[in-house]
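One chain of protein is taken out of this complex; the other chains stay put.
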Amino acid sequence: MMRARLASDLRTIRTLAVRSFAETIQSLGIYVALSIIVLSVSLTLLVYQDILATDYVLVLSNPFSLALVVAAVMFSIYLGALSCISIAKEKETGTLFILCAGPVNQVNFILGHLVAQLLTFLFMTGVLLVDFFLMAQLTQFYFSVRVLLGLLYAVFAVSAISLLGAFLAVLTGRVRAGVLAFIVVLLVGIALQILDSFLYNPDLRNVDANLFFIGRAVHAMNAVLQWLSPFAHLLNGFQALAIQNWSLVWLNGLASILFACLFLFLTIRVMETRGVRPE
Amino acid sequence: MNAPRRLWFLFAFLFMAGCVPGTPGLPKSDAVPEYVYTGSIFDGIQYGAVLSPAEQDTLYLLADTVNAVVVKRTEVYFWEITQEYKADWEKLNQPLDGTLEIYQGNHLFQKLERQSQVLVRQYDSQLFKEIVFGPDALQRFQAYQNDIQRYRKDYENHVKAQQQYSEELWDRYQNPDKYRNVPLRKEPDLPPPLHEFVSEVALTYPLSLPVGSFTMRVVDSNGRAVPGSEKKLKTIQPRRKGISYVVYTEHRWTNQKTSREPEEVIYVGAADSLFLQPFVQHEYYADDYLNLTEPQKKHAPLDDWMWVDIHPLSGEKLQTRDAKNHPGERDLIPFQVQQLPGPKLGYLIVPVDPNRPESTPSFSAYKIDLARETVSAIGIIDQHSLRGGADRQIRRIANVNPLVLILPVGITLSLGLIAVSLRKVRANEPLPERKKNGHRCS
Partner (left out) sequence: MSTPDLSAEDCVIQLKDISKSYAGLSVLRQLTLEVKRGEIYGFLGPNGSGKTTTIMILLGIEKPSSGSYSILGQFGRLSASQLWRKVGFVPEQQHLYENNTAWEYLSFFAKLYQVSHPQRIISQWLDRMGLAEKRNTELAHLSNGQRQKLSIARALLHDPELLILDEPVQGLDPMGVRDLRMLIKELNQQGRTVFLSSHVLSEVEKTADRVGILYQGVLLAEDSMASIRTRLEQGTVYQIEVLQLNEQILAALENADFVSTLHCEGTTITLKVTGEKDYRDAISKCIVQHGGSIIGWTRKEISLEEAFMTITDQQVAQWVDR
């Protein structure tokens, strides 16, 4: 009985995921996002070419490493926002309610969307790798297998951020409010990091004691954020990949998984509390 | 007032209370007598002087290296111009006699007594790389003193011999007939230089600890800790060790690039030759290393790692591989950089001619002649095996039309348009049953 139910649940998740994935890759937005990343890489390579023409020598660990970071962060943000929008839209339009009046429960629904985001991520990664490979062939700039590893590693952060988007979607229940909340969360994180790098400076103590203490407070908040933020774990993981410190790689990946599980739990709890009917 | 509002007020109050200025530790401008840690510490490259006043709560050292520290009582003042604490040794310079105790947590890790200590450097180098303790230190210093005496005598003899030679030359000039069949003798050679330079003997504690955090203090002969002598100690070690290459091209001599990471690729444009100067490098946590080398310089806390060039390689061979993986070797050669004469701009890098002692080398490097050979990978051979962290790829890059690089963008967008179009086409496809039978299903 349990096995039959599990098989049924897996089928449900698969059906939801395939539908959501198909809808995503059949819309232009994902290709526009990919094109922006590819364009930024092209421009970067052109800049490198110019430097070579001027300086004759250029030392780079990986010309696509910056692109890797940009791609991983953009994928995460894009898929997080997409998750937020798609789930909030289902709640807002009432299609979630129709699903839950049938074979779908909250867990299947969220997992279905998560699997869809991961499939989308793999698809985007595949397209991007083909583009990177093509650019490497055209320019002779070195394309390292580590780029692939790095992109695949980003799946941990993508999961966590997609589920953060899902959580904000069910919390707000509306597309606009959900997206706004997602953007605010991102901006707060970015603002904290910028403020921290600006204000956390011992020299400030001599300039203005108030600013110094504010800087310490901001630094403490940013330190907490570094523990909580999947982006921080993603970037730390990239650094660990670069120096081939595999235990650090897995540690950061595990941290992202833990946050993904936390957001999943919170999302389901909120759905159970607030219900699935459109507000 | 309801609960959420109360919480907000409490939070706002705490935040503002935190903003009230406390008593920031303003640096003192008057000299104050206190115990300081001083001595010579190794930064991976050389031994350098250190002054750690009481205001600096932690002393940073390299792990598993011998350092010399001593505790002295002196007058410390803050020098506004360089924003650092300085010691007025002339006014007060009292070494603290006692035993240095090193604790790790509450556990006594080490006990040290002061010993004679000297620093040694090779005569042709400016860097103190050797430290000697105990009777050996005294012996080395004595040997150095003897060497100085010897050199003084030799130099005096040389001066006399040079004078005689000059007089002979003058005589030859004045009386050429006298020396018609007498060959001119060789000018007297300078006496051999000193072998090494040894610093004055000091009494210091030889501090060599594994990586970790410690506290130290001096206890007097009665076993009592001397107040004011406590200090924290942190020993650091490199995260990685490797080889860095400083890359030069002839035409862009002043624009040097450094390759540090093993996965880095050296891209070459229009240059004909490449010069690679190798260094042994260590990677340290930037914040710790800067606290070690510039303990009194304030810097924003860095959450990053930095490579430090320790010393240049000498004698090791460079292994090269071409596109077909055929190996080759070359030696480290001294080169001299010459500026091109006349109105031409640029430099010429030429090997140092051993037969011309006046030509001093600018650097020693491996040369790769890109006009004649295709090298795609390099490594350092160290005792018949490749040295870790020294591998690099070399790639020659030709300029690509910028429009070509926009091609992948176009491909990606086209993929999107195809996907969207396919969806619309699929939506308008007739049902398979309709195609087959041409009528509705019952």
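Before moving on, here are some points about what is shown:
Think of it as A and B in the order they're written, each chain with its own count starting at 1.
One rule holds for everything that comes next: a residue touches a chain if its C-beta (ideal position, glycine included) is under 8 Å from a C-beta of that chain, and two chains touch if they have at least 3 such contacts.
As the structure is a computational prediction, the values presented were derived from the model and not from experiment.
Summary of contacts with the chain left out: across A:S35, A:N108, A:T139 or A:T267, the touching residue is A:N108.
Taking the complete complex into account, residues 5, 8, 11-12, 15-16, 19, 23, 93-95, 97-105, 108, 275-278 of chain A touch the chain not shown.
Rule of thumb we're sticking to: only the chains that are shown with their structure count from here on.
Chain A and chain B have Cα centroids lying 38 Å from one another. Across the complex, chain B meets chain A through its residues 15, 18-19, 21-22, 24-26, 239-240, 247-249, 251-252, 255, 257-259, 261, 263-271, 274, 298-301, 393, 395-400, 402, 404-409, 411-413, 415-417, 419-420, 422-423. The touching residues of chain A, counted against chain B in their complex, run 25-28, 30-32, 34-35, 38-39, 42, 45-46, 48-49, 52-53, 55-62, 127, 131, 134-135, 138-142, 144, 146, 197, 200-203, 205-206, 209-210, 212-214, 217, 242-243.
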